[in-house]
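Here the complex is missing a single protein chain, while all its other protein chains stay put.
Coming up: chain A.
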């Protein structure tokens, strides 16, 4: 069933045509020379319609997705996307409107946007939400631009540093650098929290803010979050909350209540809108009142019984064309309305319970980086006793043979041989048990027959990929000569 599918170029036969074009109806004319491509067009596949359809259908069936199996990618929150979202998003009043339509003709869509803003603000303890950013990273970008605008507006122009704990998402320091700040890394203490001594040593009059992912990428809730916020605020800095892991604390902790001034929400993680290539995404942002004037626009307000859009007075500007990825608002709104407040809390409780169920069932075999109750994800280490030749990569590849998508590996980088598992609340106990059994079986094989792991995967359409050569000598278009040269090397 899962056989190798060659590239479409290798299915080509010279002269074969997939579609018959109608007669032009006008005389054929030579194209002007400057419009002709001078590279060799030979190599475009010549193939029939049936072959094209079969080729791409077969490839689509090779996809591993959340609709076909467990996909426990730590930090990425690959949870099931309920199909009712698609029904809601396809309702004509949502699907067949145009972003340039007059406001009075799209009141329903604006009402949904307004209510989603208010719901997200309520869940997180903030005063104003803007749904415009198209992804989490863009939400971060908006937040750090807002921090800069706030400081400059007050004439405070000496703040050129952003603090990032080394347990932060990789996008945090990237965002700070992109906005033009110097990134200052803060260490992690022995319990996986922000190292307060290191923070105190590095915070100061140059601190624009601190970006904290809480729960962090170690899957741990920072026990000192109040103290961290106090230290940063006393130095005049602001607290940015990366909401990528918000799905662990819904209805339990409001980031706005524990010291955060601004945060982004990943609707595609926490609120089950489609993820990655299935996007587009929404990295909504929320903030305290004193920052609301700097938010990007447009934001929907209710005025005299009419929903209208406005852009805040001192806005950092627009981040996204038109009105944001509205289809995502509909899906997230549907999810939240289906679950209600109690249901959302239950989502987080089950996400945390599932991760801890995996932790206590696996921590005797795979050491845990930080031995304490975790949140929605657990970081193990691929260091199996009695199997010195086996590494995390081998374990991950062997999981493919057991029918599971491998978890996130070698991240967070602060943990050696890390395996970061996020089962999400959408996996049943039966699935979790099957995953535990597979991990136990792999540990057994690692000791008794490590060659099974080194050779994995053996049941996938292709075997172990040569990632090093792919990165060192990338061939980015189908080029038989280049491939042959590489293979002969």
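Everything below uses one rule, namely that contacts are C-beta pairs under 8 Å (C-beta built on N, C-alpha and C of every residue); 3 or more make two chains touch, one makes a residue touch a chain; residues count from 1.
To be clear about the criterion, contacts and distances are computed from a predicted model.
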{"item": "Which of \"3-oxoacyl-ACP synthase\", \"Chemotaxis protein CheA\", \"Iron ABC transporter permease\" or \"Glycine cleavage system H protein\" matches, in UniProt, the chain that is not displayed", "value": "\"Glycine cleavage system H protein\""}
{"item": "Listed residues A:9, A:64 or A:410, member touching the removed chain", "value": "A:410"}
{"item": "Touch criterion as defined above, residue of A:36, A:197, A:471 or A:487 at the omitted chain", "value": "A:471"}
{"item": "Positions on chain A contacted by the hidden chain, ascending", "value": "410-411, 413, 416, 467-468, 471-472"}
